[in-house]
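Only a part of the assembly is drawn; its chains keep their places, and the rest are absent.
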């Protein structure tokens, strides 16, 4: 798709300086933009790129005073960053919705399923018994929506995501490709002969509004009750959420982190990548966990920052890590001290006749 | 589905105290149970919840002596825990099998495939050439069963799991959604120009009876021979098992752990989450590995417990970790000691004319 500077300026209610017919076909960062690029400058530290940029069109703040000649066509707006973000959203909407409407064939939709208005169901998607799909939901090709699942309006389930029976998704939820919602929790009772017997996992997973879940992430159903992902939570790719976990509102978790069974994270927590959290603990609101940490204890004070495996207070942990690097030197100092003290001891023994300890 | 206290008591051969017509529609933990809940009390420490519970029906041990009035209908049995587990299993069977029978359309079943009795093949499942599917096997929608795969009776392959050609599954095996069995092992021969040449991976994966494998776990095929998952093994989600690995009978591994090529784990090992195990080592029977550990050496004594990255003896490792937290204090003590010894040295030098070392 191509757009002219004039079309963009009209959309943004901005003023054009340069050729209104300049055409753009893609967006780029100002430092990487070439012919056909639309870019923007909002941060003064990128202003220098304006004068050498090969972009075709650049959006700038109307408060910016140019200090030299500029080749690309400029569009002046009140807030260049917001205007650019607005364009990205519009563009993204066009891209992601284009042609994605209606029920593609072949797909499998149970007769007992209830499908809302303006829904997209891709080819090879499977919609089980008694499923309820809200208005404008998009189910991409190859998804599996198990029996009795509820998906509320404006949610998107990307290709090949699988939602086991009985789970529910709120409104505006995004599930990326390959994620598995509601597989059995990992529960086995050890038997006398060393084998294990499966503990039935008959709960479900409840995902509230405005949650986004990355690709190939797994969220297990509860043994009983629900594994719960609260409103506004953002989970990255390849994350493991075990049975009966609860993730509090607006908590954000980076890729490859694992949360063990029955643990509860508070609101607005920020958890780095590859973190491990043991089962049956609670993290207070606003807990911050550094990447690769291992948490084995609850936090009770809000906004605690943690680091390390096992994790403890963030700042103390950094100090210990710094000394860890210098352990060889520390050991050397200890050895030298032992020698010196031995010399002192020998001297005093000799001179003063100390008894051997 | 709704059940009455009478129906449940009949099934469990228990005695009713209260309203035999009390109705339940779901199960819940005693501390979370509300109207319509079926719950149980087996552990004396939960007995207190009996007297305030809003559950509709509660299963208790007939040996329990009540110390106050109870609102919910009670069902008295010999062993409340076993009875409840028995109900969960029955319930789970009903839920998971309801309507899951026969070959849904559209699906792809090769003419050369052999399909047992009472098999479920979901829509969009793919069954390749010469595949053998045993009786009562369930292949959920969107699964891929490659050429020459064998799946023995009563196994379940959940939606979207992929089994590459030539692999075999025992009886009563459960593979959860999105797991990949038999992709190529990671084998590449370095070339002189810095590039890598693929080493063909022509072995397979053999999964024995009663194994359960979680969601999005990957088990690579052997270079030659077989990657082998022995009887009764339980693997959690997002686990990586590399080529030619062998996991011994009844070994249990938690989520996000990785086992590198040709390593062999013994029987009855218990491995925590996010553990990494290097290639070409052996772990003795009953080895226990704490979460996030990194193993680079074999264990020969059975039942060894390990911790840390790199891992060593569990108890010693905990001691080192405790001191790690106090490294700043330890460093401080060392510094103070150096100062004191310097003072002593200076004094003795002065008084006794020690030569500089």
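We call the chains A and B, going by the order they appear; numbering starts again at 1 in every chain.
Quick note on the criterion: contacts are C-beta pairs under 8 Å (C-beta built on N, C-alpha and C of every residue); 3 or more make two chains touch, one makes a residue touch a chain.
Bear in mind the structure is a predicted one, so any value in this text is a computation, not a measurement.
Colleague: Given 2 placed copies of the single sequence, give me the total number of copies for the whole complex.
Modeller: 3
The working rule: only the chains that are shown with their structure count from here on.
Colleague: Taking each chain's centre as its mean C-alpha position, how far apart are chain A and chain B in Å?
Modeller: 24
Colleague: List the residues on chain B that touch chain A in their complex, please.
Modeller: For chain B paired with chain A, touching residues are 27-29, 32, 85, 88-89, 91-92, 95-96, 98-99, 104, 106, 122-124, 140-142, 158-160, 174, 176-178, 210, 212, 214-216, 232, 234, 236-238, 249-250, 252, 254-256, 267-268, 273-274, 291-292, 309, 321, 324-328, 330-331, 334, 337-338, 341, 344-345, 348, 352, 354, 357.
Colleague: So in the complex, which bits of chain A are touching chain B?
Modeller: Chain A residues touching chain B: 106, 108, 124, 126, 129, 142, 144, 146-147, 160, 162, 164-166, 178, 180, 183-184, 186, 188, 194-196, 198-202, 216, 218, 220, 224-225, 238, 240, 242, 256, 258, 260, 274, 276, 278, 294, 309-310, 312, 316, 319-320, 323-324, 330, 333-334, 337, 340-341, 343-344, 347-348, 351.
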